[in-house]
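Note that one protein chain of the assembly has been removed; the remaining protein chains are unaltered in position.
Chain nomenclature is as follows: A and B, assigned in order of appearance, with residue numbering initiated at 1 for each chain independently.
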Amino acid sequence: MTFLDILLQQSINGLMLGIMYSLVAVGFTLYFGVLDVINFAHGDFFMLGGFMALMLYAIAEAVGFAGNALVVVIYLFIGSMILTGVVGVVTERVCVKPVSKAPMLISLLVTLGLGIAIREAVRVLYPRGSDPKGFPTLMPQGSFNVGNIVIRYENLIIFGLGIAVIMAVNFLINRTKMGAAIRAVAQDGEAAMMMGVDLDRTIDITFLIGSAVAAVAGIMNGFYYGQTMFNIGAMMGVIGFSAAVIGGLGNIYGAIVGGILFGLLETFAAAALPYGAENKRVFAFLIVILFLVFRPTGILGEKIFERV
Amino acid sequence: MRNRFSLLWKRSHKGLVLTLCLLLVLGLVAAQCAPGAGKKETVKISFIGPLTGGNAGPGLGGRNSFLLAVKERNEDPDTKYNYEVVQIDDECKPDVGVQAALKASSDPDVVAGASHYCSMVAISTADTFHNQGMPSMVWGAVLPDITYGNDYVEITRVNGTQINQNEVHAKMMYDMGYRTVSILHDTTDYGRGHLKYFSESWEALGGQILSVQGVNVDQQDYTAELTKIKAENPDFIYFGGLTPSGIPIRKQMVKLGIEAQFNGTSGIKNESFNEALGPDAEGVICFLEGAPIDELPGGKAFLEKYEAEGYEEPPEAYGPFAYVAGHLIIDAIEKVGPDRAKVAEELEKNTKDRDTIIGKVSFDDHGQNIVPLITAYVSQDGKWVSWNKSEYAGGQRQLVPPK
Partner (left out) sequence: MDDQQRTLAGPWGIIILLGVELIIYVLFLALLLVPGGEILAAEALLLVAAVFYFRRNPALGARIQQLFAAHARIAWIGAVVLVLLIPFFIASSPYWLFTIIIAGLFLTACLGLNLQLGSSGMVNLASAAFYAVGAYAAGLLALGWGWPAWITLPAGAVMAGLFSALLFVPVLKTKGHYLALVTIAFQFMVTILLDNMEWTGGPQGLKNIPLFSVAGYSFNTAINLGFIKLPAYANFFYLMVLVVAVVGVASQRIYSSWVGVTLSTIRDDEIAAQTFGVQVNRWKLVIFSLGNCFIGLAGAFYSHLVGFISPPNFAFDKSLVMVSIVILGGMDNVFGVIVGSLLLIILPEKLRVVQDYRFLIYGLVLIIMLIFRPRGLVPFKARDFLDLAGPVRRKRAASASSTVSEGGA
């Protein structure tokens, strides 16, 4: 492989990793925009989505429904989005909303506790939940070569789907009436309420969308890496949050930019720096800190003036 | 005065205070009442391992195996004591491990125990067990220093160390004509230990190491590291780490189209590796101390009994070691009585040439099992098959050949 080949192959690796991060980052951006809450359990919803799909797949296999791969994939996505979405709304009603008015640290801690609870519940309740779980191979496995670079059909599908999901979320938020309500709440909850927006319902919908997107990300992650495990959510949450901030919290396209930037940073740090593989996250987090200090609104964020 | 005092002591408050006192007395009484023992004297032994967290799989497998050994002995009418297991979680974290070790050793009824799957935990609790004078037999941790880093009579180890495993590993690959290797290892001391002992053995033989890359245990994407390896075009890839990283590395290696043999260490020798990878696991090699479990008569019986007990988790690679540890500990207690110092002495000095389901067990003067039996396994049709019995050794199937 020539230098250029390696560069291109690593860029593809970075983009794929980045799109996974972006999908998690979208959720953070959404929650922060609407509720001013950093939902640290979001990474665990991501994991939960993957496990829901595994469960649905096991059920489908048990009843002998395993025909067309495309049908099964659609069934897994929709089923898991609904289930994870419902869990998201229920947990939001029970434990996130009651503390959304409390100081920021309280909501942060509640969502962290929620993350622990989800993680441990999956581990204890799923059969042999502490082991890594293989994901069924349902995506087309072929590949084609451009020079020495391997491009897999699977990668193209996952990348395309990831961008499509994020654009769909953007459409929902910026082009529909429901989205207008969400944006209104994001700007000023009380004012939105006076204009006739049902606050509770809007918050419910936000969590439904956020959890469903996390589920999509979890399943795609499962398909791409071929496995999932109950404890992958914690790190994913931290990175997703970082990516959302780099891109600009509150901006949906910012999530894409931030996620992909973080993915590329990690990949190239691992590939190019001496001792890069073991220290790539040190490098990535250092960049995060620099961003926060020198451009806290992120790449696509707007300048915010502090109200006195 | 009485009158004024009653301001605080209204009738309604009396109820609260009385309930409080009552509960207190009840609690103290309950503490005094030991559980009703049978005819035999009850002796407690402890089991410590990761029962929660990322390494809970092997931890629970080890626990079940240990419980099985104790159950067998309790059902045996010849045993002098009735054994009760105290199981404690160490979460695979050193500080939690120290607390777990103290919890076990603080209870004077606990005579001895089998402890730890994770090297990091085992090495941090060696001092604790020594200070408390409680014999502890390591059942899964492989770092050499655990037994060789001290002279404590209390610490023994039934499984082998990383040194043995990697000597055999390097020799086998070299003899088959492999010359170049790219090494991946996790940055825990398990992975770094394997890196160290494998590199030493490999370079001593004259093999070449193309690159060494450390990876984080909580990482899922290894494409960056693997793309680098692809460009190096090694004869084989060595991975020192555990299953949760081993699975995605193997998967992504296949997806990136890297044509090289993939070898792991004892850390990937478990059922979930094969289950999660399916056909992609085919031809992966790993190494484990001890004889192949299903080829010894006792081992077969162990697997059958384990099956019959209906445990939820499989025994995993180190289950048999925990099982043997259980038996060795009980043997010692039966012989010298439930006395910590005597049991420690007996375990370290008099465990020689014992026939067990993992082959012969003999402790050296550090309490380390020195029977250097290492078995190579290869993944064949979704199962770990011992190398000598596999179709790969027989020539029906081929590993990825050296370049």
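By definition in this document, a residue touches a chain if its C-beta (ideal position, glycine included) is under 8 Å from a C-beta of that chain, and two chains touch if they have at least 3 such contacts.
For clarity, every value in this text was computed on a predicted model and none was experimentally measured.
Although it is not drawn, the missing chain touches A, B when the whole complex is taken into account. The hidden chain makes contact, of the residues A:82, A:109 or A:138, with A:109. Only one residue from A:8, A:99, A:138 or A:172 touches the chain missing from this view: A:99.
Contact with the chain that does not appear here is found for just one residue of B:42, B:74 or B:87, B:87. Considering the whole complex, the residue from A:121, A:138, A:172 or A:299 that touches the absent chain is A:121.
Touching the omitted chain from chain B are residues 1, 4-5, 7-8, 12-13, 16, 19-20, 23-24, 26-28, 30-31, 51-52, 87-89, 93-95, 98-99, 102-103, 105-108, 120, 123-124, 127, 131-132, 149, 187-189, 192, 214, 216. Where chain A meets the omitted chain, the residues involved are 32, 38, 95, 98-99, 102, 104-106, 108-110, 112-117, 119-121, 124, 238, 241-242, 245, 249, 275, 278-279, 281-282, 285-286, 288-289, 292-293, 296, 306, 308.
By definition in this document, only the chains that are shown with their structure count from here on.
Note on chain placement: the centre of chain A and the centre of chain B lie 35 Å apart, centres being C-alpha means. For chain B in complex with chain A, the touching residues are 52-57, 60, 187, 213-216, 218-221, 223-225, 227-228, 230-231, 243-244, 247-248, 251-252, 255-257, 270-272, 275-278, 280, 312-313. Per the touch definition, chain A reaches chain B in the complex via residues 1, 5-6, 9-10, 13-14, 16-17, 20, 120, 123, 127-128, 130-135, 137, 143, 150, 152, 154, 221, 225-227, 229, 231-232, 234-235, 266-268, 270-271, 275, 277-278, 280-281.
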